[in-house]
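One chain of protein is taken out of this complex; the other chains stay put.
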Amino acid sequence: MTLLSDIISASAHLHRSNHLNSDEYDRRIRELVEYFRRLQTTKALESFANDESFLDILSRFSSGYSPSGKLWTRAAHFLASFDGVQVRYAGREWRLLVELVGQASLAASTPLLGATLVKDAMLRLDPSCAVFTSSHLLLVRLCLQAKAYSSALPVLNKQICHFPISLGRPSSEPSVLCADHGSSVSFMTEASEVSSKISYRDYLQYFLYGGMVYMALKEWRKALHFLGIVISMPSTSSVSLIMVEAYKKWVLVGLLEKGKLCPPPSITTPHVVKVYQSLARPYIILAHTFERGDLKKLNAEIDAAMGVWSADKNLGLVAQVVAVFFSQTVIKLGKTFAALTMADLSKQVFPSPVCAEVTGPAVSSLIMSRALNATLVQTKDHAGSSMLRFSSIHSLPRLSHELDLQSQLKQEMKLMETLVINLGATNINLGLSDEYVDSLHKGQVWSGSSEVNPTGGGNWT
Amino acid sequence: MELPPLTIEQLSQLVASNAPPSQLFEALSRYELQACLISTGGNGPNAGADDSTLLSMFYSSFFLVHLLTDQVSEARALTKRIPEALLQYDPSLQNCLTLLRAVWQTQHAQVYQVLRGLPWPDALQPLVRRYESFFQDKTLIEVSRSYEAIRLATAAVHLGLDEQLAEKEDPNIISNFTKCGWSWDSESKLLHPKPIVVSPTEPQSSNGIRKAMAMLGTRAC
């Protein structure tokens, strides 16, 4: 660890003393890192007098390592204050340190500490967080374990658009890492080793866990998007169990967010959809019962497959589905009725009579939490005669409602701009120029966006 | 990064300060790491009673600040991060759990009862009082938007006012509402709330939609 800090401080020194242009700086820092890497191995050899490698040393002191220890403080200090540009040259060492911190915090059962450090370090290295790395997965794992869900949000809310790739263009020079890049994909390469080797399982798990973080925060729409990513990922012939797991949650979260069974995203391959349908039968049956709107049958369906829910660890979600059923039913009632009394509502919603004392507060808290756009009109005497008006005569909240919408719009547009930038980077990586796309356009008849082209998924813009 | 160490004094000072909730939240979030270290590291013989008082106070105030910033889901997640042993036996953390349940289920009467009736340590009192008035204000806004006519007693329950007095149409209670612009119909014995509009946070340009549609038009081909 001290070595790494040495490297960094030396190179910082270099940076201060010379006002070099990017190319020169790049050359020098590469030499320096090379030198230190050599040094590091020999030093390690000297101090231990046998052939333990750097990694072994790391793992050795990680076992005796505690977050209150001195080393931890130094690591934490480094991760919170390193120079993002310089670390691009020492991606491997940075990653090892991040992993170490994660492991150590887990070992000391304080994942919260690890989560905070890893998150800050990631944002420091790549503020856009658009390139998936092994640290992403580490972070969500830590956050889930620490139950510090919102700690993961600064990273989760950034959209991942790339994976570390080898920029194997033989003609081009190795890119200048320190230069000001439009997209982090140009320095977060495979060669930088800023991420360990990634398999499909890593990113599937990341998006599944990310979805679970959003579920814990009840951000159903975002959860649905993350789960949608998992279930629609291109697959050649097999389906990962992670995807099946995600599909089960997708069905439940779809009920919570939209009140219906959501079809998988259109780019999901059909054979995968078939696998889901056969492996997630109880979930699909549950969703159909939900859609049909019969509370009794819904409860029966849930009881019947209790074993399935608990084996899949989805009991919590299923319980929330029941809770949402009532509010969805009342919201749907607003499409049929403009106004009705609480007593009428009970009659319409419940097959067996339920007293107004139960529905009244339930409906009133639905309205107060803004889940239901309606107003209540009480009368002098009886609770059951309270009137529920779906068409509000209040015109005042409209202004704030519109402002609310406006800011949401603005947010989405920002998102779109980031996506467009990333799309440009993707196009460059894939070697797709506008001319190339144009020629494709002329060369083939486009059969609509829903078609999946398993070998050339980049052929769309 | 250079944070003064987490101590009871430091904490009481923070809690008693009149800083806006978001700042309080910020400050306490940074202390959570220290709290975390104390709870795992401090199991030596000299630690113990002091540490648990400190932790109890820290987590209780952090919990209340979550509520004060209207992050109920996160408050719930926080209760899962508190060391189990502490949570089980500490009275003020137990109060927090009861409060969480009431807030989660929007049991207004219950919320006021927990805030007012249960014993809270003196150091926490400022936060408890702040949350009580925060909750009252929030509920007042919600009620004003949710009801077009409401019985005085129902409104009193929502706002934690004396229900018995409300039944007797106590003028003081009525004036609580009329001063917000609500009208009292003594004939029908109903309050007619006037919706309270929270002032918008940031002004927006009105051509947002047009821009958005234009963007969609150019990209979605």
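Each chain gets a letter, A and B, in the order it is written, and its residues are counted from 1.
Note that contacts are C-beta pairs under 8 Å (C-beta built on N, C-alpha and C of every residue); 3 or more make two chains touch, one makes a residue touch a chain.
Keep this in mind: contacts and distances are computed from a predicted model.
Choosing from "Large ribosomal subunit protein uL4m", "UBC core domain-containing protein", "Ubiquilin" or "COP9 signalosome complex subunit 1", the protein name stored in UniProt for the chain missing from the display reads "COP9 signalosome complex subunit 1".
The chain omitted from view is touched by exactly one of A:Ile160, A:Val251 or A:Ala287, namely A:Ile160.
Which of A:Met212, A:Ala280 or A:Leu298 touches the hidden chain is settled by the complete complex: it is A:Met212.
Listed residues A:Ala107, A:Leu261 or A:Val275: the one in touch with the omitted chain is A:Val275.
In the full complex, the hidden chain is touched by chain A at residues 141, 144-145, 147, 149, 159-165, 198-201, 203-205, 208-209, 212-213, 215-217, 221, 225, 228-229, 232-245, 265-267, 275, 313-317, 320, 334-341, 344, 347-348, 377, 387, 389-391, 398, 402, 405, 408-409, 412-413, 415-416, 419, 422-423, 426, 429-430, 455-458, 460.
By definition in this document, only the chains that are shown with their structure count from here on.
If you check the complex, the residues on chain A that touch chain B are 66-68, 77, 80-81, 108-110, 112-113, 116, 146-150, 216-218, 364-365, 367-369, 375-380, 389, 393-394, 396-397, 399-400, 403, 406-407, 409-410, 412-413, 416, 420. Contact residues of chain B toward chain A in the complex are 1, 32-33, 36-37, 40-41, 71, 73-74, 77, 80-81, 105-106, 139, 142-143, 145-151, 154, 188-190, 195, 197-198, 200-202, 204, 208-209, 211-212, 215, 219.
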